[in-house]
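Down below is the structure, laid out as structure tokens.
Here the complex is missing a single protein chain, while all its other protein chains stay put.
Chain lettering (A and B) follows the sequence in which the chains are written, and residue indices restart at 1 in each chain.
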Amino acid sequence: MATMAHEQHPALTHGEVTRDVVATLGPPSRGYVLMLGGAVALFLVGVITFVALLKEGLGLAGYQPPVMWSVYITTFVFWVGIGHAGTLISAILFLFRSPWRTAVYRATEAMTVFAIMTAGLFPIIHIGRQWVFYWLLPYPNQRYLWPNFKSPLLWDVFAIGTYLTVSTTFLVVGLVPDIAAVRDKVSGWRKKLYAACSLGWTGSDTQWRHYTRAYLYLAALATPLVLSVHSVVSWDFAMSIIPGWHGTIFAPYFVAGAIYSGIGMVFTLLIPLRKLLKLEHLITEYHFDNLGKLTLLTGSILFYAYAMEYFVAWYSGNTYEQTTFYLRAFGPMWWAGWTMIICNAFVSQLLWFRKIRTNLTALFIISIFINIGMWFERYVIIVSSLSNDFTPYAWDQLNPTWADWGILAGSFGWFAMYFLLFAKTFPVVAIQEIKEMIPMPRKRKGAHG
Amino acid sequence: MADDTPSNGINRRKFLTVLGVAGGGTAALSGCSTDRVQKLVPYLVQSEDQVPGIPTVYASTCTECAAGCGLHVRTREGRAIKLEGNPAHPINAGTLCARGQAGLQGLYNPGRLSGPMARGADGSWQELTWEDAIARLAERVGGGAGRLAVISGAGEGTFADLLAEWTAALGGRLVRYEPFDHEPLRAANRQVFGLDQLPSHDFARARHIVSFGADFLETWLAPVEQQRGFAAAHGYRDGEMAKHVYVGPRMSLTGMNADEWHASAPGTEAVVALAMAHVILAERSGAPSDANALRGVLAPYTPEMAAGECGLSADAIRLLAREFASARPSLAVTGGVAMQHRGAVEACAAVNILNYVAGNVGETVRFGSRLPAADGYGALDGLIATMAAGEVGVVLVHEANPLYAVPKARGLADAFAKVPFKVSTASVLDETAAACDLVLPNHHALERWDDRRIRAGVVGLMQPVMEPVMGSMPTGDVLLKTAQKIGGVMARFAAPTFEAHLKAAWAELARQRSASAPVFWMEALQRGGLYEAPPAPPGVRLAAGAERVGYTGPDLDGEGALVFLAYPTSMLFDGRGANRPWLLENPDPVTKITWQSWVELHPDTAKDLDVREGEIVRLVSPHGTLEAPAYLYAGVRTGVVAAPLGYGHTEYGQYAKGRGANALDLLDGGAGRAFLPYLSTRVRLERTRGYQKVAKTEGNPRQLGRHIAEAMSLPLARQGLDPRQAHYAETGGTPHEINTERELEAIAGFAAAQQAATKLGNYAGEHPRWGMVIDLARCTGCSSCVTACYAENNIPTVGEDEVLRGREMSWLRIERYFEGGEEPGEPLEARFVPMLCQHCGNAPCEPVCPVYAAYHTPDGLNAQVYNRCVGTRYCSNNCPYKVRYFNWHAYNKTAFPEPLHLQLNPDVTVRARGVMEKCTFCVQRIRGAQHQARLEDRPLADGDVVTACAQACPSGAIVFGDLNDPASRARAAAADHRGYHALEDLNVRPVITYLAKVQHRTEA
Partner (left out) sequence: MRKLALLAGGTALLLAGVGWAVRDASSAVQTSAAGCDSLTAPTLAAGDTARLRGPRQPIFFRHDIHAGQYKIQCQYCHYSVAVATEPGIPSMQTCMGCHLVIGGADSASKAEIRKLREASAQQQPIEWVRIHYLARHAHFPHMVHIKALGPTACATCHGDVTRMPQVFKVNNVNNMGWCIDCHLERTVSRDCSVCHY
């Protein structure tokens, strides 16, 4: 334990930890302001696009029947996926008592919440009559009408709803002691805010006893969600009969993909954030090394899944399946197909090398590849399968328009905006838990005599 | 209803009084917003034949082409909402083609003029009162301001007679002009049989049909009648069907329905026909005695000689001749625009000879039926000359658009401009009207009293089915009023209105039949006209001219490497269809292109020229140039380049103006000819670097061995095989079960469970199970059902840009798949599949809808509840047939500009933006019939419900009915051994059964 602590955080005292973390909440640097500005700008692009969609209809987007789902659903799945890494790291690794998570889990957990918040917008954005989206919710009404519980889309509503609630709770509860710690270090409006948020935390033994229990239970509650939520999302596709969607492998395939993409996003966020908020000695190579291993694992699972998809398509002898996968690799969308395979299946294999796992620049570049690759994975699965399914006469290719990209950009803006604000307002590193790993301060040698 | 629809141009008040409480047809699906103040406007005087909510049907006659089909005009609350065939009519027997149905959009065309107009001094248009307008006309024609010339496209009938007398009385010259007149046919009949008339053809009785470039399913003579006959003869029944062979450079829709297509060189039909006659005379004795006199004439036309000319093999010609002669009776047809080259007369003469030696004349080729014919291009050509010479003072153009239909090379525009006073009666500002000084818009045929002499014994009546949409006036009235204004000799045209004049003429008809005039008139009006048995055909013998038959080869001008072939499409006809959104959006049956004109190239030709599909190519002939995107089509002979007629209007309303290129621009004017040669020039093809995506509705033209469009050869069909057995019989494979024993059990168990589940609550008890059977052996792909569906179900037309995005809304589409034609020598085959919602018993679209907008009704319909739909579009993704259509934009706001919105069917919700829609099996008709039966306390009988598509289909290929009713036609038809379901292996249990097409090929 102690040794591990040492290799994570060489020679840090509790005071230093608190100081460093509190420092992150100081006045924003220029870089931070720029990034926040950029995020807000992107978000506005999204807002404008959405207003246009409301006014003119989904026709503004590049939908080209039979491709009835395209960029929006792609981005939806992408964001849901991003969320998963957070819960995995904060909940599962917590239960497994893997100590290296502590430095990063807070950030990843925040990422989860904001990713789900982003994803949650898409079911509304992408439907034809956005103003009646609430018909998807089961509520008693004078028409005696209920939603169709057989529809995977409805399962989605519940999956996302649950996930958002649980991960938010988890994040908030986890924050309490830290906020309290910060509360005692700051002044002004922040003090008021934190005082309120820390729910009167004093750090008494009873509080700690209840706190740790609650945290444990929440972790236990969140854990199954990592598997269930993205399985449900994958069933949006797997439950249909469309060649390229209709696969039993989809649930594990998507969950692995989700975690893979999630960690990719963790890299993309943490590496700059670490610099920006000067957390170099709290979040160290050691953490990235471990995250890298996780990436390698999930990336390899994806590799296997891709291979399986093609094998099954060939082995099934099902002409529709075969055509779809042939066209995926050599059809009009070959470029997207290969982007996904290279970025996910191949690039992840670089992480076999410790040198790369510990080289932040390399990791950052790889993480970008992962993000792109995972977005394209969903794009390929959704669009290429739809563009050429059962009836050849109806085949057609998608041509996305500004409205597609506008919403995509907006979603990134929306996400980044929240994340940056969070990073400046709340401790992105779990103070308490890091402290737990640091040996109690001892008397110096030769204090006397 | 009408008060929340804006009003411009139309006298709304008049409408309201007529409409009364019109139903919610024009409803946008605007939630339950009922707070707007609605007005209820009562009738002033209740017309006894109008009950709100109940359609009133008037009999009338179609004027969209010269065939003169009978109409039933369905009206609701005083406005025509749909055109259907008149079941009593001898020509179309209750069916109607796409063009005929689109006549409704002629009535409600947004381009219609609101009243008479005259050119002011500054050249701008000025609205006139009718009194003023008629005064001006009277002054010019009566005032002897120079000789009067009249160009009229009005078919034979009381009006045409009146116009003739009127013109004559004014010492004027009348030219009756139809762009697609069949001059060569008549000339050939004059030459060979000494009869100057058009024969009628009995396709139904023919056992072997050879068409030499005659597109009898599209535009030649009476397409609907011929299609009915063709379906009867060529449709497979109890092991029997006729054979159809098409000889011509381009595989038209008619060619696509042939069992064999012989791509002969352009302009060589004559030599093929003569060679066939030669073989028959040489080998058979059956020919009429006087035919033997032709042996000498035919001697030089051996199959070998012909083969050298036309590019067919001598054996092929010989075989064709033998089959043709051995099947009695057979039928050879030719003529029509696509083959109208300078040698057309000799080609028609040659085919006459062929029919004669095969003994078909009097059997399948009948004379004496007096089909209508105009004066021919020669007459117009003469008039153009006199106009050019400045000898015409006043020209009146009625129901004709010569400035569009005559090639620019003839210089008509200049000649026309030389006429000091030009009058048009066009109700839409077409090219000719735009060049006139006075426009007196005529009533649409559905707004006025009129009649048509269609053929011997058949006279069609037309009556006003509703208040006039615009401030137009029937030209008959204009003529009479003008005459009365002029007075003098003209005073004898005393009838107050044309209606009175018409009734007088019919009283005369009654007198001839010694019937009481009022009764006779009333009966005729209800029936839709006078339908009497055709007179017995006269005995026909060869005339002296028969000796002069021969073949001189095509005479083409120009130096280019490619022969240019201009053909009329089954949608736009002579160009009059170009302002009808229904026709522009209904894909051309052959190319599946909408809203655009195009240039057809054989893939090999394209490869040589390095042209890709969609590349804009320029065709250059000695007479002009044409630019359009290229479309690669293996159905045109290499070395031939084809382009459709009817596009490239410079006027004629918002839909037609500036759309596509006019193929006539490449042709020579045919000065001094009796007819206009359409296949007359070679062209040079130049590549422009431009590109335009072709707005076609097809994705992949091959079905990749997926069992969507099935076909089997006649011998296999005779063995009573089902399509799968036939498939294996041909490929030599052995049928293997797709599913294993266990899987089959599972599926059966699943089906049983489903069955049990469908007996709960609302679904318990006896229900009909609505189903459909589509016979692909009868379907010709004519697409009349598509327009019928648009009309019945308020389907919006989305326009070129949206079609380019693949967003056309046609609930019913005709999928056209090609087979073969890839390796040289392999015959190219086209198959048509009407694809609509299959109302699957195990529908994939239903479980995925999160709000139950897509669900299964107790009577087996796959319903779509528009007002519940939130638009997730999952149903469409999960539909294997891709027959669900999404409202990407507010098409309901853009597709029906006034007064087009009046065509909307009040029984069908107009879908708003953001909802999914699809074929409903015309559920409004089902519910209507059920309600009626309920009122009459009787069960629903087979045939009470007919869907719009089944009703319109001229081939009778579609049967709709209750599959639970053991007596229903649909159930019987579905049991046919040719029956199969599209994509059967998906186990979605479609309720639509297709009957496999049957190919009548000669196994070499």
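In this section, contacts are C-beta pairs under 8 Å (C-beta built on N, C-alpha and C of every residue); 3 or more make two chains touch, one makes a residue touch a chain.
From a predicted model like this one, the values you see are computed outputs, not experimental measurements.
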Residue of B:63, B:364, B:662 or B:909 in touch with the missing chain, whole complex considered: B:909
Contacting the left-out chain in the complete assembly, out of B:484, B:700 or B:924: B:924
Options A:40, A:54, A:173 or A:342, residue touching the unrepresented chain: A:173
Touching the absent chain when the full complex is considered, from B:828, B:865, B:890 or B:972: B:865
Hidden-chain contact residue, picked from the options B:43, B:130 or B:728: B:43
Footprint left on chain B by the chain that the document does not show: 16-17, 20-21, 23-24, 27-34, 37-46, 51-54, 761-762, 852, 855, 857-858, 861, 863, 865-868, 907-910, 920, 923-924, 927, 931, 934-935
Residues in chain A touching the chain absent from view: 139-144, 165, 169, 173, 214, 218
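Here, only the chains that are shown with their structure count from here on.
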Residues of chain A that touch chain B when the two form their complex: 56-59, 62-66, 68-69, 126-130, 132-133, 135-136, 145-148, 150-154, 157, 236, 239-242, 319-320, 323, 386, 388-396, 399
Residues on chain B engaged by chain A in the complex (per definition of touch): 698-706, 708, 802, 805-807, 813, 815-817, 835, 844, 847-852, 868-874, 876-878, 880-882, 885-890, 913-916, 983, 986
